[in-house]
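Of the protein chains in this complex, all but one are displayed in their positions.
Presenting chain A:
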Amino acid sequence: MIKRTLHFSNPAYLSLSQGQLMIDLPHLKVLGEKESKKSVPIEDVGIVVLEHQQITITHGCIAALLNNNSAIITCDHTHHPTGMMLPIDGHHTQSERFRYQVDASLPLKKQLWQQTTQAKILNQAAILAGRGIDHDNMLHWAKSVRSGDPDNYEGRAAAYYWKNVFPKKVEFFRGREGDPPNNLLNYGYAILRAIVARGLVCSGLIPTLGIHHRNKYNAYCLADDIMEPYRPYVDLIVLRIIDNGENFLELGNSIKSQLLAIATVDVQFEKSRSPLMVGVQNTTTSLARCYEGKLRKITYPMMKDFAPRRGVLYKDLEEDFISLAAEEEGKYYKAGDDDDEEELPF
């Protein structure tokens, strides 16, 4: 089910009463009680963004939100998200799933990373295609990604993508501390990351243990891995904001609400279509099943179906599934195949 996103950028008192989140907005007091006091059922809340320095939240409220698997995001005085609070116990077979995740073999993780990278490059290519930019090389790279992406096609694709995706007049260099519209991207990614981290916790996974990201300072490595194919959906919103000629030097309310709408964007899977927030849950559930060994493929959304090339792509994937099975069995292990994987910087 799609959950609600609440975003507080004004002073507010948040408390709990009768299982409801009571919202008291002092700046609207002049308009009367109906305007200044609102209530939202806790169980409908998915994400709470706290983005003002004068927000008071009771402990009962925090506990109830976490009990309900909601993510709480806090921001600093520059309005950038600084922290996220997630429940410890998001799934009923928690420790079993944790164990599967911790015990996941290196080959499995590499396979998963290969699928992730492929999905990401394809989605980036879809955006380039939508803007009429040459993207054949992206499709080629997506096809060539090997297990664990030892040739770093992800990086190559990203370099090409960021160089070309924005209109020429916006001199763009992607970087976390970079000039606008980097701020929009950062904001959108932070929200996306919260959605993904929430999905992971709901599926009983530890968002800290990544499949590729392994920075020791990063607490959300797995969220960063799994959100990769979803990033282009944020890019799409940012591109639309730029194309509409809005002033993106500052994060205004209109821009923020467009970026926060990321949760309701429709994403297309092979067979079904659903809002992004629900789609992320599909993805995280499939990931948990991959760790369990019940599934070989993570369900990622596809922005565009590059139909003629699809046969080639899926054939490649299938071959890898076979090799994965073989590696698990340990019998048909081909030494030759593994040579290039030994020298990985993992």
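Methods note: contacts are C-beta pairs under 8 Å (C-beta built on N, C-alpha and C of every residue); 3 or more make two chains touch, one makes a residue touch a chain; residues count from 1.
Note that contacts and distances are computed from a predicted model.
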{"item": "Undepicted complex member, UniProt protein name, chosen from \"TIGR00153 family protein\", \"CRISPR-associated endoribonuclease Cas2\", \"histidine kinase\" or \"Carbohydrate ABC transporter permease\"", "value": "\"CRISPR-associated endoribonuclease Cas2\""}
{"item": "Contact with the hidden chain (one of A:Arg198, A:Lys256 or A:Arg296)", "value": "A:Lys256"}
{"item": "Chain A residues that touch the omitted chain in the full complex", "value": "1-2, 4-10, 12, 18-20, 23, 25, 38-41, 43-44, 253, 256-257, 260-261, 263-264, 266, 274-275"}
